[in-house]
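For this depiction, one protein chain was excluded, whereas all remaining protein chains were kept in their positions.
After this line comes chain A, so read on.
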Amino acid sequence: MQSHGIPRVAATTLDKSEQARNKERKQIIQYQALERDVVDRVKAKDYSDTTFQLTSQLLTQNPEYYTIWNYRRLVLQHVSARELAADEEPSEQDAAAANKAGLPPAQHEVLLLIKEDLQFLIPLLKQYPKCYWIWNHRSWLLGTATKHLPAHSAVTLWQAELGLVSKMLGLDSRNFHGWGYRREVVLAIERLSSNGDGEKGSGSGNMVESEYAYTTKMIQSNLSNFSAWHYRSQLIPRLLSSRSADTNARQEFLNAEFELITRALYTDPYDQSLWFYHQYLMATLNPANAQALPVLEPCGRVEHARYLEREIGSVREMLEGAEDCKYIYQALLEYSGRYLEVEAEGGEVALGEMRGWLRELRGIDPLREGRWRDLERKMGL
């Protein structure tokens, strides 16, 4: 974990003195007792507040113990069901607070429960940012809120989540849990804010532009961000339709994306995540590729051939000064192969040149000889 401005002392010191071992023994006994207590209580269907507090203690010590998260959810479910079914009069305080929040008192109680648990998770998430179960529990809490509370309450919670995930990605921009959670959050906000109008462009809930801008920002702070590039590629089809982009606009957009990725590739051709994005852009031109939705409209053989020619030329130029970069040769071979399928008589590449690239590739990466031999056979070189 990185620190911010202040050097950190190591959290554990390897001190196996008798004193330390005794201390450790006590800790183990205490932990095992705690665990047994929680398990027994849940078996006995004791969903009291005490049980809840005990799960907090246990999970703070060991957040990877996913069964205890399940138990915690059982308690929460039990308590919220009880609140929602309640027909006793709420206290004056509770009623006033609920009124202020614009919610019936029972739902307000549920909201408070959820908010408190979200708070509980924050320090754990900071300490264990890659623990599946913590993200999962968060997701569950938000899901419960969405189920039981009116849209305006739930959306506020989801928007706070967007802030939180942006902060977590600021701390570690390559945390894929964060990126996955972000997609979930964006989807929820859009759904809850759409007011059922269903229109792709005008709904106040349409976040595709801001999310696209967010990927730009993240890429600028770290080029090697597989997740950011991937998210970007997922957003593009919706982005273009939400802008109601016509043929010209789409062409301009695609050219701008190629310009961006070319600039990145010149800066660092050894970064694989950049080549993946370049391949994605090329794939959108390929009508045979069902997974990459087309960007251009129309997008037929002519466009495909034109871009292949252009990019092969561009990537060829990248070789100068980076003759030892295997990704360049791989890209050249891949795109050349495709080009020859699309435009067999096109003059952009010659078989001799392709054989030269394959030779270079074999020299740079001899461990993958089998793979290069396969490629050679497949391409008929």
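Everything that follows uses one rule, which is that contacts are C-beta pairs under 8 Å (C-beta built on N, C-alpha and C of every residue); 3 or more make two chains touch, one makes a residue touch a chain; residues count from 1.
One rule holds for everything that comes next: contacts and distances are computed from a predicted model.
*Asks:* One chain isn't displayed here; going by UniProt, is it "Rab proteins geranylgeranyltransferase", "Ribosome biogenesis protein ERB1", "Dolichol-phosphate mannosyltransferase subunit 3" or "NTF2 domain-containing protein"?
*Replies:* "Rab proteins geranylgeranyltransferase"
*Asks:* Determine which one of A:Gln30, A:Gln53 or A:Asn222 touches the chain that has been left out.
*Replies:* Of the candidates A:Gln30, A:Gln53 or A:Asn222, A:Asn222 is in touch with the missing chain.
*Asks:* Of A:Tyr66, A:Tyr128 or A:Tyr266, which one is in contact with the hidden chain?
*Replies:* Per the contact definition at the top, the residue touching the missing chain is A:Tyr266.
*Asks:* Consider the whole complex, including the chain that is not shown, and state which of A:Lys167, A:Arg306 or A:Arg371 touches that chain.
*Replies:* A:Lys167
*Asks:* Identify the residues of chain A touching the omitted chain, counting contacts across the whole complex.
*Replies:* These residues touch the chain not displayed: 2-9, 166-167, 169-171, 173, 217-218, 220-223, 262-264, 266-268, 321-322.
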